[in-house]
Structure formats: C-alpha cells, structure tokens
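Some notes on the structure that comes next.
Excluded from the complex is one protein chain; the other protein chains are retained at their positions.
To keep things simple, chains are lettered A and B as they appear, and every chain counts its residues starting from 1.
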Amino acid sequence: MKNCFASMCWKGLRAGFVIAGMTLAWAGVAHAQSAAKTAADAAKKICAGKTITIVWEAGLQSLDPLNFSGPLWEKETGCKIKVVEVPTAEMFTKIMQDYRAGSGAYDALNVVPSWMPDLVQAGALEQLDNYVDKYGYRAELQKIAPTYRDNQMKVNGKIYGFPDDGDVFIMYYRKDIFARDDLKKAFQAKYNYPLAPPKTWKQFDEVGSFLTDNLKKEGTYGASFFREAPYAMLMFQERFRVEGGKFFDANMKATVNSPIGVRVFTEMRNENRFMPPGVEKFGFVENLATFLKGESAMTISWPPYGRFAAGYLGSEKALDWVPKSTIAGKVGYALPPGGHPQLALGFALSVATHSKNKEAAYLFIQWLNSEEISTKRVQLPYTLRDPFRDSHYTDPVYLGLWPDAKDYLAALKAASQTGLLDLSLIQTDTYEEALRQGVGRLWAGEDPKTILDDVAKQWDATTAKIGVDKQKAVYNAWAAKSGAYPK
Amino acid sequence: MRSGQRGTFRERNFKYLLVGPAIFVLLLIGVFPLVYLLMVSFQGITMTETSTDFIGFANYRQLFSDARLWQALLHTVIITAIALPIELVLGLAMAQLFLDRLPGRAIFIALLVLPVVVSPIVSGATWALLFNHRFGPINQIIGWFMGRETILLWTINPNLVYPAIITAEIWQWTPFMFLLLLAALGSVDRSQIEAAAIDGAGWWRTFFRIVLPAIAPVMTVAVLIRGLDLFRLFDIVWALTQGGPGTMTETISVFTYIKGFRQFETSYTAAVALLVIVLLSTLVMYLLRRVELAR
Partner (left out) sequence: MTPLAGRHRVRLCLRLVAAVALTLIFMFPIYWLYMISFKTASEIYAFPPKWYPSSFNFDTYRVLFRDGDAATVGNSLIVAFCSTALAMFLGFICAYSLARFSTGGKHLANWIISQRMIPPIAVVFPIFLLYVWFGLVDTYVGVILLYTAFNLPYVIWMMRSYILDVPRALEESALVDGYTRWQVLWKVLLPMCRAGLAATTIFTFVFAWNDFIFALVLTRTEVATYTVQITHYFGGQSNFWAKISAMSVLGTLPIFVVTAFMQRYFVRGISLGAVKG
C-alpha cells in the first residue's frame, strides 16, 4: 500500500475514484433530472389513448392544466387530460361526495393539505409510497422546500400527496414610502427606533398608525389586510401561535381563549382603526386593488400579490381582472411580524382511491410535480402556483423576470423555512368554521373574550363528538410536525 | 245506453291517464331520496363513520337539543315573515298598476320580470357589490342624502344584515308575485266590478269584496309557493353574509348546507331535513284547510 501512494498506482486509484465519483454524480444527476422523463416514459406505455381526469380549482388555477401542462403531457405521452374545474369552496364537497358514491369519476386530485387528515381517514386518498419507490421519486421529493415537504405530504408517516403550491403569507411594503427622509426622521423622533418594515406586531401597530396619520391626506393608509372572515381566520392562526398561543392543552381542551388569544383578537380589531374604512370586508381582490393603487403602505398576502404588483402579467388576458399596478418597482418583500408566516391553504396533488387509472394518474402528478416541469409551471404569468422547491428560489430564469425578483424569491425562500402549518385535524372545517364565525362577531363589535370562550366551547364540543382520544392522536401527530408551532 | 256507458268508461280512464305520467316522474325521482333520508336518519353516518348500523333515535334527540338548529329556523321564519307580506302587497300594487292599458306596458312587464331571471347566486353577489362600503353605489347614494360620506357595513353590522338580505330578496322576487297576481287580476270578471261601480261602491270596497275573493286561490298558492321558497333561502344569504356575523343570519338551508356539504354529517342532516319537511307540510296543510273552509 505504501508503494501505491506513489506514482502510477496512486494515479490509477485517483483516476478510479474520479471516474467512480463522476459516474455516481452522473447517475445521481441523471436520476434526479429524469423524474419527469421517467414518468413520461412509463406513462407512454400504460396510458395510450386513455383519459386521466383531474380535479382542479376553477378559474385562474385551471389555466395551467388547460393551456400548458395538459397539452404538453398529451404530446409527450399520448394520455389525454380532462380537467374538472370545481369552485374552490366546493372542492372538498365534490371529492368526498364522489368518493362516497363510489363513482370513480376522478383519477387525480388537487387537495388542500389541511383536508388531508379527513380525506385519508375517510379513505379517499391513495397511499403513494409504493409508486414513489417504483418510479424513484424520493430524491426529487426531498428537494421540495422543507416547510412544505415536511408538513404537507404525509399523514401518519405515509405519503398521500405531493405539495405543489408554495402558498404562504408574506408581507409586501412600499419601499419608497419607507425610504422617505421626512417620515424616517419623524418616526425616529417619536418612537426611538428606525422606520422599517415591522418585525413584531407591536412595531406594526406603531408603524401602521404613524404612516396613516402622516399619509392619509395623500390618500394612503399605513396598512390594509384582507379582513374578511375566511382570510382573517388564517391570519389569526398565525399570530396566535407567533405570540406563544397553543390551540389545545395536554388534555385536548381548547385554549384559543387564553389571554394570548384575547389579546390577539383585541389587537386585530384595534389595528382596523388605521386601515381603510370598511377593511373588515376586504377580500383577496379588494385588498389587492387597494395595494396596487398605492392606497396602503403595507399588506400581507399570498405570493401572487408580488407578481401582480410587479406588473408580471404581460398582456395576459386571463389577468384582466387584476387592477393595474401603479407601484411596480416600489415593492419590498419581508416576512410578516413574528417571522413565522402562515402556509395558508396551498395545494397538494393526490390520487383518488376509486380511480380506475391509478398508475397513470400517479405518473401524471409525478410529472407535474417534478423539478423540470414544476419550474416551468410556477413561472407561467397567469399561474397561481407559487414556488415551492428549493430550486425554484434560485432559478435563473425566475430571478430575471423583474428587477426585484431576487428579493421576492429570497423572501419566499425564508418563508419556506419558517412557515407555520394550517391546523389540520379530523373535521378541520368545523373548527375553522367556529373561528370564522368568531372573526365575524369580532368585526360586529362583540367582546373578544366572550367570542373566544364560545369558540373554545364549540371546539370542545366537536372534539367530544369525534372522540377525545381519536382527535388527540391526530392533533399530536400534527403538533409534532416542524411547522406546527414556532420553534 | 251504449254510448253513455262508453262515455263513462273513457272518462274514468281519461282522468287517470292525465295524471299518470306526472305521477310516474314524481315517483321516479321523489321516492328514493325520501326513503334514503328516512333510513339514513336512523344511522350514524358522518364524515368519518360509514357503518350503516341503526342507532335508533339518537339523531332526533340531538335535533331537539341543538340550539343552533332552532336559531336557524327562527332566522328563517323572521325573514319569511317580513319579506313575504311586503312582496305580496308590493306585487299586488304593481299588478293593479299595470292592469289597465298603459303605453309600453308590454315592455315594462318584460323588464320587470328580469330580477327573477337573474340567478340567485349572481344577484346575491351583485347586491354584495351594491352594498359594498367602498365600491358600491348604495352608500354613495345615502351619502348624497346625508351630505357626507357614509360607510355602512351592510353585511357586517348586526343592525343592517337583515335589512340587506331582505332588500335583496324582495328585489328579486316581488316581480314573481307581480306577474302571478297580474294574471289573476286579469281574469277577474269585469262585469261584476262595473256593476259595483254603478251601484256606487268605492274602489276599496270593490277591491275587498269582489276582487280579493276572486283572486284568492291564485294568491294563496302564490303566497304558499313563495313562502316555501323563502324557507329554502340560501343563495342570497350565502353570497351576502355566509350566515354571519357569527350565525346571526344563518337560515335553515345555510345550516343544512354546512352540516351536510362541508362537515358530511349525513345522518344528522337527514334527520334535520325530515324535520323541516314535516314542519312545512303540517303548516301548509293547516293553511290550506283554513283557506278551504273560508271559501
């Protein structure tokens, strides 16, 4: 051996290592690159001429499979794709009804991750581990950004869906307003710290009210949110946890009505005072319109705001409904106060258990979700699918889409590492519904503590009906996930 | 006589032949759901439980102690009790207005029917936009009268949610009453009215003594149909308030929708549905009998 480290023996060994290394690397790269190709090739064999039916959110989201991925898949594999568009609010209903009736009309599905425990419990989603191993998709699955990968893929340790949408709440703010010298000086004088996008909710209150006081005459408010109940409910989930709240205690008793919860509710209502009047009724589009017209200096929302604000629509007719952005180039991106944004909603791709084309359906979703194809999909101007893979955040094409795209992607990447998962248990919607109604009552002027006490009572009643132990197991499984509570 | 016997036979068959097809269709679609509801209401099917074992009256017992259900019924009754009379009176007034000749009457009538034609979901969404505090014209118009900018949150303010829902509902369905009553008024025997006028009876007297009884059958049916539909009010409430704030405007169908379509409490919802059917049937039968007696 001693001799080997000299001269040719070592050279040979070294060469051997290099070749071995390169082969491994090539195999690894080739393996990773070909998840899309693997799927397409396999599908060519199974599905010629067949039609795969996939349930997709109606409207803008469906343009992806209708105009891009569906035709592309058909070209590469000969399998037809039929898109069943379903209004967002009806997706869960249609999937469950179809499952219960055993009609087998749907092959592949889009599901919101917080529905997964319910759907898996009911038996509506196909377990995907065997297919993943058969087609070697584990490696590429690993490369999905941690928060989505670790929180939105598995139930009870088994894979039931591929996270396919980087939904997360990030903060958008007007760089130009925050850079104004007159405002900076006045703020520093008043509060003793520099004017900047707020890192805590206390700072948000101060910054927001300050900006409104000073800019109202110019027609701009410090901030606006989509305060309509379904959206505000998700924001509450985030803030409550960021401030240290826990949804349930060790005995599965609801603790949303803890002092933290009451404080969050109270602060939320107080903040409305420096927001545009009637903000309680702002939905996604009203809030977007307000921000794009320059009437608010800060807002929190899903990633599409960033693309719309930058004017990245091109001449996309599908986006005609988006008000013209007057603030392109003036938008900054940051994590919301507290630094742990809500992974609000999102989508995962799944296979229906009653499907008659399970394997073909699986191959389609693997192909959709793969590195190669998903990178293209999240860059479609009309898409609502947001970056969700590590590679998306550093993709050179995406970075060049508009001047501030790198900051945008950086913010999304940061969010993807610290995001908080939506609460998902058995009958999640029942719990969320109680919260939604609570928000409605909050805006109507009722006392926060009373409202939250009622919400806690409803939660406990629901838990009792489902079975405390049963729900506790599911809750503990959820709470064990990295994105359940801020670390 | 031969022809007479044949006549009676044919007549007997004739009337059954007339009702036969209709009943067939009704049975085809109507029987299974009711049987299903009945069966399922005695089972324990929920989102997570699919066993079809019978669990007795558990669902019905839960029914009676479910405060939210009875509140939903109360909300529904309130909306019906307010909207129905207004629609009736307004519809009657409009029918009377258009009864006699009027230039362009046909156009007016065709236009006035349009509100009924707009899909309830769309009309709900439209009214949501109309009532919108910032982008809707209603607050703007009120602002003109009040002299200053008014921000009324029609779909959040507890004092305004019911007026908002009722306004949208009246707008949409008064034309229905209007058209039905117009048809009825049009078939009232004019000679009787003219005779009364000659006798010196005033307009109101004629109306209450002659016209009203003449249109009573159609009016009763119209009120019953509209009342039943109001009971099933869903789209407008859903579009405006989703039953909120809290559960303040939750009607029975919003309640059923949430329980059945969102939370998949299939068995419980079946029990609720049967309860509603029984309640409505009892009420309608009672009212019909009163009307029959009055005639």
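We adopt the following convention: a contact is a pair of C-beta atoms (placed from the backbone, for glycine too) under 8 Å apart; a residue touches a chain by one contact, two chains touch by 3 or more.
The shown structure was predicted, so the numbers you read here are calculated from the model rather than taken from an experiment.
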{"item": "Contact residue for the chain not shown (choose from B:116, B:142, B:160 or B:248)", "value": "B:116"}
{"item": "Full-complex contact with the absent chain, from B:130, B:152, B:196 or B:240", "value": "B:130"}
{"item": "Option from B:81, B:97 or B:146 whose C-beta touches the chain left out", "value": "B:97"}
{"item": "Hidden partner chain, touching residue among B:80, B:206 or B:256", "value": "B:256"}
{"item": "Touch list for chain A against the chain that is not drawn", "value": "57-61, 82-85, 87-90, 94, 97, 101-103, 105, 230, 283-286, 289-290, 293, 302, 304, 317, 320-324, 345, 384"}
{"item": "Those residues of chain B which, in the complete complex, touch the missing chain", "value": "10-11, 14-16, 18-19, 21-23, 25-26, 28-30, 32-34, 36-37, 40, 94, 97-100, 102-103, 105-106, 108-123, 125-127, 129-130, 134-137, 140, 171, 174-176, 179-180, 182-192, 214, 217-218, 220-221, 225, 228, 231-232, 234-235, 252-253, 256-257, 260-261, 266, 269-270, 272-273, 276-277, 280-281, 284-285, 288"}
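Just so it is clear, only the chains that are shown with their structure count from here on.
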{"item": "Contact footprint of chain A on chain B as seen in their complex", "value": "47-48, 50, 132-135, 151, 153, 155-158, 242-248, 258, 261-264"}
{"item": "Partner chain B, residues of chain A touching it in the complex", "value": "90, 92-93, 96, 100, 118, 121-122, 229, 276-278, 280-281, 286, 426-427, 429-430, 433, 436-438, 440-441, 443-446, 466"}
